[in-house]
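Here the structure comes first, spelled out in structure tokens, and everything after it is commentary.
Yeah, one chain of the complex is gone here, protein chain that is, but the others are all in their spots.
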Amino acid sequence: MSVLVYTENWDGKFKKLTFELVSYASEIAKMLNTGLTAVSIGKTGNSELAKAGKYGASKIISIDNEHLKVLDSQAYTNVISEIARAEKASVIVLSNNNTGRAIAPRLSVSLKAGVGSGVSKLPLNINPFTVYKRTYSGNAFAHVVIKSDIRILTLAQNSFELIETPDNSTIVKIDVPVDSALVKTTVKEVQKQTGRILLTDADIVVSGGRGMKSPDNWAPLVEFASLLGAATACSRPVSDEGWRPHEEHTGQTGKIIAPNLYIAVGISGSTQHLAGVSSSKFIVAINTDKDAPIFEAAQYGIVGDAMKVLPKLVDALKKAK
Amino acid sequence: MKILVCISNVPDTTTKIKLAEGSRTIDTTGIQWVINPWDELSLTRALELKDDPSAGVKSVSVIHVGPASSDPTIRKALAIGADDALRVNTESSDAFFVAAQIAEIIKKEHYDLVFCGIESSDYNGSLVGGMVAEFLGMPSVSAVSSIRIENGQPVIVREIDGGKEVITLPVPFVAIVQKGIAKEPRIAAMRGIMMARTKAIRLFEPVHVEPLTEIVTLEKPAPRKACKFIDAENPAQLLELLQNEAKVI
Partner (left out) sequence: MAKQIIFAFSLLITFAVFFYTVSRIISYFKLTKPGFPVRDPARRFSIMMKVAFGQTKIFRRPVTGFLHALVFWGFCVIIFGSIEMVIDGLSGTERALKFLGPVYDFLIASGDIFALLVAVAIIVFLARRLFFHIARFEGIEMKKRSHRDANISLTLILLLMISLIFMNTGYMGYKTAAGEEIAGIYPFGAILAGMLSGISAEGFRIMYEISWWAHILLIFFFANYLPYSKHFHVFMSVPNVFLSRLDPPGKLINMDSITREVKLMLDPGAAYDPVPAETPPERFGIKDAEDATWKNYFDSLSCTECGRCTSVCPANITGKKLSPRKIMMDLRARMKEKGPMMVKNGKDFSDSRSLLRDYITAEELWACTTCNACATECPININQPSIIVDMRRYLVLEEASAPGELKAVFNNIENNGAPWQYSAEDRLVWAKDIGFEIPVMSGMVAGGKKPEYLFWVGCAGAFDDRYKKVVRSFAKILNHLGVSFAVLGREETCTGDPARRAGNEMLYQMQALQVITTLKGYEVSRIITICPHCYNIFKNEYPDLDGKFEVINYLRLLRRFIDEGKLKIDISALNNISVTYHDPCYLGRANGIYDEPRFILNRLTGNLTEMERNRSFALCCGAGGAQMFKEAEKGDKEIFIERTEDALDTDASVIASACPFCMTMLTDGLKYKNRENDVKNMDIAELIAQSLGLY
């Protein structure tokens, strides 16, 4: 018995989400009174692999195979399945990101393991194995019992904190034979984004409206966004007037986005604008009008002049860095 | 090329979700049922490919696993332009069950491309597509934001962290598609509506499969809190709240 966690790497490096995942899996292993094994596919150096040990993994398996350079859902599933069987994993944890969502369902059928996808808490119960997950796009939460002996969990991003543990991990390199004929995915081209963060992909978006009064006032907003690692957006009148590029227009007739955090500066919150951003996890509004409809949709708000508030926020962020 | 689009029947996304007696399911009174938005985009893209003579798509079929009450939604798919519709006549269960049913049909009917929306707005599972592929031993690609067909070969763009990959796979495979796959929704033309009203939906009996998971309880989220106001003189407080309370920065 063990818990297996798939630790994804990006060009050989782990990200914060990897460690959140390991922390989570480690807690589950504790609940089950068993050990945690991490499995990594790709060219990841030992020093990087060892980091997983700091968050609870006792065994770290690394598989580096030419044919697994690119994510092929079928091939990766086969490899992880094999490891899962070898490690007698009873719980397998992946992230609910694109990679996790590509592998988990296939793994489920391969191992006949039920899946709790997009879970945001530790299992509510071990017997029966019950997990807590988001349903109806956040309008309801479900307690799901996974009846199979092996369970797969995909953890929602940004939902578990890092828990450091004493490190006593071992790194094991395994050579898994991969039939190249079974790797069907061929990559023709990779387009990496450089520079500006794509609005539709961004986790944090800072958006400006007519309340900014003039295109010349955008500098503090752009700086604020950049310090937050956020993409910039705008409301319709702003894009109509040409103050900001057309691609930044969010709203019913512009882009519809759902970032983790949407900061609306000088935006009143018309129906059409909110239609574009209402699925954001958190909305913050900065506006001089306390009756502006945006405050009905926001979780946090500042009634004030953006021109005074933004510089203060920028300063605070700079100090924090 | 034959394309199969999997469609799910979900409550319209503006529905205020209420729990039924016992809280195991939602209260379906007065609910307007629609095609899962991701599946609708997926179907739209399939139809766009069919409309393009150079893509060589012969037909677009839709498949649904569910009871007869889903038929109006299936007819909407026909009205929008699907050539034929298949329904596995059973009460739906978990993703594993649904995927197994779909896989059985695909084994019999054979398709070159299977489109699945990356998630459904009711269970947000992101599971059926990948499961179908594994049942059939077929390759699958997820997070597909674009698909086109060049010289009979599908070319896919999938989203990866910080970018996109342009990839190809040999047919048959399962494409698990996300928003961006089609730009605007389709509406049904009158002739489509008139035809869909009378067209037969092909029915299939389910195969016996034990579901692996079960929802035992549903609960409503905590009510949305009123806006927390921060003093304009001390906006740094906002950052603290965003970091520690909301955990978004």
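Note that the chains are named A and B in the order they appear, and that numbering of residues resets to 1 at the start of each chain.
The criterion applied here is as follows: a residue touches a chain if its C-beta (ideal position, glycine included) is under 8 Å from a C-beta of that chain, and two chains touch if they have at least 3 such contacts.
Model, not experiment: these values are computed from the prediction.
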### Omitted-chain contact residue, chosen from A:100, A:114, A:220 or A:269
A:269
### Summary
The one of B:170, B:185 or B:221 in touch with the missing chain is B:185
### Query
So that we can see where the missing chain sits, which residues of subunit A does it touch?
210, 213, 237, 240-241, 252-253, 269-272, 275, 293, 296
### Query
Touching the missing chain, which residues of subunit B?
12-16, 32, 34, 80, 183-194, 197
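Convention: only the chains that are shown with their structure count from here on.
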### For subunit A paired with subunit B, centre-to-centre distance based on mean C-alpha positions, whole Å
21
### subunit B partner contacts - residues on subunit A that touch it in the complex
10, 70-74, 77, 96-98, 101-110, 112-118, 130, 133-148, 154, 158, 184-193, 200-201, 203-204, 228, 260-261, 281-282, 284-285, 295-296, 298-305, 308-309, 312-313, 316-317, 320
### Task
Would you pull the subunit B residues touching subunit A in the complex into a rising list?
11, 13, 16-17, 19, 26, 94-96, 99, 118, 121-131, 133-135, 138-143, 155, 158-170, 173, 176, 180, 211-221, 224-225, 227-232, 234-236, 238-239, 241-242, 246-249
